[in-house]
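Okay, handing you the structure first.
One protein chain omitted, others in place.
For chain A:
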Amino acid sequence: MSLAESPAAALAAPAWRLGPGERTALVVVLAGLVSALLAPLLPWVAAWPDAWVLPVTERVGSGLGWFLDLIKPAARLVSGALAWPMAGTTWLLAEAPWPLAFGGFVALGLWVGGPWMAALTVASLGFVLASGYWTESMNTLALVAVSVPLALALGLGIGVLAFEMRRIRAALQTVLDIMQTVPTFAYLTPLLVLFGFGPVVGLIASAIYAAPPMARNVLLGLERVDPEIREAARMIGTSRWQRIVEIDIPAAMGQILVGVNQCVMAALSMVIIAAVIGGFDDIGWTVLLTMRKAWFGQALLAGMVIVVFAMLIDRMSAALAEPERRGDPRIARAVLGVSVLAGLVSWTTGIIPGAAEIDLLDPVAAYVDAGLTEFTKANGAALDQVKNTAMFYGLLPLRIGLDDAVLPFTWGFTWDRGMSAWLLGLAGAGAALMLWRGWLVAATVLLAGTAVMLVGITQLPWPAVVVAAAALGWRAGGWGLAAFAGLSFLAMAAAGLWDRAMLSIYLSGAAVLICACVGGALGLLAAVSPLAWRVLRPVCDTLQTIPLFVFLIPMLMFFQIGEFSALLAICAYAVVPMIRYTRHGIVSTPADLVEAATASGATRWQMLRDVRIPYAAPSMLLGLNQTILYAFAMLVIAALIGTTGLGQAIYIALGKADLGLGVSAGAAMALLALIADRLVQGFAAERRRALGL
């Protein structure tokens, strides 16, 4: 909430003329006070009454069911049509003898990026082959190969449309946001009903998820095309269609290729998640099977296959953008010829062992697994200690408040009313001191924070939460955002999802807080020390591309089922953007600013504090924004290790094929993510304006 404070604005205003930040703070404190006073008198203030819950999930379920039945025949035609390219690529990649696909990729690498890329391809695919998951990996690759063109076409279409039709641009951007924030698990059930059983569902799910990055980059690229080029095209009388195809898209190609890269990565990560519904023997299914048996070594091995693919695709698509790196096509053709020959030989004679017979890395997996066992055995007591400390002094008070969390067997005593009074008095005194210094916003933050610690996030009275969300929305983005935030929370309450939503906010909020601190510190470290970045970077890359399921096993082994394991799993994934954006923001401080500061005799520490960090603030806020979205995304996966909240609801709905519950809970999740996104974007935009960027 301290983000709401804009130092520039605060300095400019006289002490008692209220700026927007101060007014927001006052509204929040007032709402909290009124609800706290009324809650004991009016039960409907303390908790949303059951009688007010509308049958939203049932209505959504039956309405959606009717609609899906309506468009089912068309959808079945689509899945029938997609089954053909799917079968073809699967045959070519997975069912044909492995030397064929192996050699084909090496030839491609050679042509795209020369000998160095060919060597990288050999090493990567060699690893995949040795892992023993060749067939499964190739099935995954076949899925990606069919879904990516779909996603690219969809993304290109939306991007061009958004650029050409200014009026619907904002609406289209909201659509893109929704496509990225609604958890995939939530729309797997409707997709299953629509497209029927089989790999096509995973294919479509990943195309939906992967299209937005493409669309955004297309739009960005088109916006950056020099208007003069377009003007010149108009002068020589090209049609709109000609202009788009022949002038705009080629001119924006650099940015569009970034979109292609992001699109492929997103598709790769999503096919793994979609494996939950089954229907295809791919690497995601393998990860799930190994997770089911708590075989960490094997799950990690299967997960590393995805990391290797992601790395290879990333490097190859980067090389694709640089025509000067092309290798000799004749050698590439020769390699291809040899691999076709090897494929034929392997087919007819069986001299080359089949992919299923190769499992060179099994001992490594067994070793990793044994290592996990040893570690758990040796550190069981210490791990319990860590977990109990975190639960007793951090998570429990945050969730249910000091009032309920402090008990003789947690803190050693019982919390009573007197202690609450003391704590409130202390906070009140602190706030008074801050007021006296003119820090109104800081004072309210202190008061609100103390109140939350006393009551607990999940037990906050709903009117206070609704008002606070609306007030923050107003502060960050005006009346529109205020209405959106307030109404969203009311809708969640009316749908009977309030408790689950607050649990989700509590868990992701705790994770974001930790990620902001740890990620910010690590990003800072990476910015000042190139060595630290060299160590951190591959870790970040791995954490971002490895299937999320893999993290869950060790967390469970160390800390058992529950919120603490879930919290750590969420943090492991969501911390990455915070590190990246913080480092990026600090490193990219303009050289003239740095020189000016050096010239005026700033020490290294002063430079960091007064120049680099303020300059990096917008970038860090963007990192925070991404961290929030990542935390929400991981929340659904964390339901696999026994969290409650919206993620669990989505998971239950998937199991029961409950359309209404799944879609409602998914929508609630998306609303929370969108509100958080808009709030942070609003503050980031203000920081940028304050910095004159």
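One rule holds in what follows: contacts are C-beta pairs under 8 Å (C-beta built on N, C-alpha and C of every residue); 3 or more make two chains touch, one makes a residue touch a chain; residues count from 1.
Rule of thumb we're sticking to: contacts and distances are computed from a predicted model.
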item: Listed names "Oxidoreductase", "ABC transporter substrate-binding protein", "RNA polymerase sigma factor (Sigma-70 family)" or "SHS2 domain-containing protein", matching UniProt entry of the absent chain; value: "ABC transporter substrate-binding protein"
item: Residue among A:S62, A:T174 or A:T376 touching the omitted chain; value: A:T376
item: Residue, one of A:K293, A:R333, A:R604 or A:R689, that touches the chain absent here; value: A:K293
item: Touch criterion as defined above, residue of A:L77, A:L407, A:A483 or A:L691 at the omitted chain; value: A:L407
item: Interface with the unshown chain - residue positions in chain A; value: 95, 135, 188-189, 192-193, 196-198, 276-281, 285, 288-289, 291-294, 354, 356, 362, 373, 376-377, 380, 384, 387-388, 391-392, 396, 407, 409-410, 552-553, 556-558, 560-564, 639-644, 648, 651-652, 654-658
